[in-house]
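What you see is the complex with one protein chain gone and the rest in place.
And now, chain A:
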Amino acid sequence: MSLEALHLARGQFAMTAIFHILWPILTISLSAFLLVVETLWVKTNEVVWYRHARFWSKLLLLNFAVGVVSGIPMEFQFGTNWGPFSNFTGQFFGNILGFEGAMAFMLEAGFVGIMMLGWGRVPKGVHLFATAMVALGSTLSAFWIMVANSWMQTPAGVAVENGKLVVTSYMKAIFNPDMIWGVTHMWFAALETGLVVVAGISAYYLFKRRNPEFFVRSFKVALLLLAFIAPVQIWLGDSSGVDVFETQPAKGAAIEGHWETNAPGTGASWSLLAWPDKAKQGNDWSLEVPGMLSVLGTHSLHGQVKGLKDIPVADQPPMLPLLYYAFRAMAGIGFLFMVLAFWTIYVFRKTRGNMQALLDQKKLFLAWVLAIPLPYIAVECGWIVREVGRQPWVVYGLLRTEHAASAISPTAISGSMLMFAAFYVVLITSFFVFARRWLKNGPDLTLTPPAEPAPRTTQQAIEY
């Protein structure tokens, strides 16, 4: 197989994955947010929560459709472009993807119809259950996908016999060392995304003073959750970082531009900013804090952090500056969310129910509107760190990426890649056009909850 085909296959995977992940992160969190809102409606019987449920579910529906269709190429690409990988890892990896399809994806799809179109056809309680199942389905989906991906990072519980992979312990393979951090860090990233989107869109209306009584509700719910989730996410990110230094030293060293292993009894120095250069096997320049990397990477003063120079060049990740700065962007955004959330909570306390005083906080609202793209950037950067940082391996230590690709002609790959790229442009453009219209129309404040359904509905009326 040619090098060109390998690069194209990697490019295609990167493109598909970068595009796909934008949507499920919002589906996971927005369905969870809708579950909260709908529960509030069922508990308090306040119609405003019902209207919130109807308003935000329109955004979910638009987002959901693109998420579903962009996920299909992800699954089938393993077979088309990465045949040897599929053949080798199917015993575990394929099995887990099968679980995802059957347990999670189907649950989500089986109830999303009721969630979106079932108003008035089912009692309140059943509708709430459907919303809960969509939220559960999307979260389970993230769980299984992260189990599969974390196993590629730290493949435990398997053995290679005669070139064939066999699962020796499902317990160890599923609960591989990276799994707990991978699952939680990703799930919290998804939650943060939806909450920032809800906060940002609510802030947009508050900024414009359109329906402030309505949007102050969603803004507050999102912020109260974020004030808790943002700090936890920083802790999760830190813990998964420590895990990376232990299980994938090459990735750890690469994201920190760390070249020399520190001598025993000394701390490794940390570069705050640098430009790592693989050809030179060192940093072109760097701004260092002595001893700090041992503290960050091992949570001890003199913990040993392996430098890239002690890892064979053939086993070092590529594109070091990308890894280095993607990691910094992700971490920086994580901290920014915590600061923004705490600032907002402070403003809530200061204005204490005084609507006018709150609405005067224009800078705060503007900050949240501008924050809308940030969780997406952070998630993409996190995935770049995770996937590019694992190179040159596709399954760490077991299978090299160069041995994992199908023998497909470069023309076929570039052809399909161009076709998908064109589709993605159309999808994202249309999404923005429709989302903008949704934003302009705003919520319907005349909606009243449907009456409990008649016992036998035999006709399905069209709603316009």
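Convention: a residue touches a chain if its C-beta (ideal position, glycine included) is under 8 Å from a C-beta of that chain, and two chains touch if they have at least 3 such contacts; residues count from 1.
As a convention for this text, contacts and distances are computed from a predicted model.
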Name per UniProt, for the chain absent here [options: "Electron transfer flavoprotein alpha subunit apoprotein", "Multiple sugar transport system permease protein", "ABC transporter substrate-binding protein" or "Cytochrome d ubiquinol oxidase subunit II"]:
"Cytochrome d ubiquinol oxidase subunit II"
Per the definition of touch given earlier, which of A:L30, A:L97 or A:L293 contacts the omitted chain?
A:L97
Among the options A:L30, A:A53, A:V66 or A:V379, which residue touches the chain absent from this view?
A:V66
Touching the hidden chain, out of A:T89, A:T131 or A:N283, is A:T89
Which is it among A:M106, A:M355 or A:L445 that touches the chain not included here?
A:M106
Residues in chain A touching the chain absent from view:
61-62, 64-66, 68-73, 75-76, 78-80, 83-84, 86-103, 105-107, 109-114, 116-118, 121-122, 133, 164, 166-168, 170, 406-408, 412, 416, 419-420, 423, 427, 430, 434, 437-438, 457-462, 464
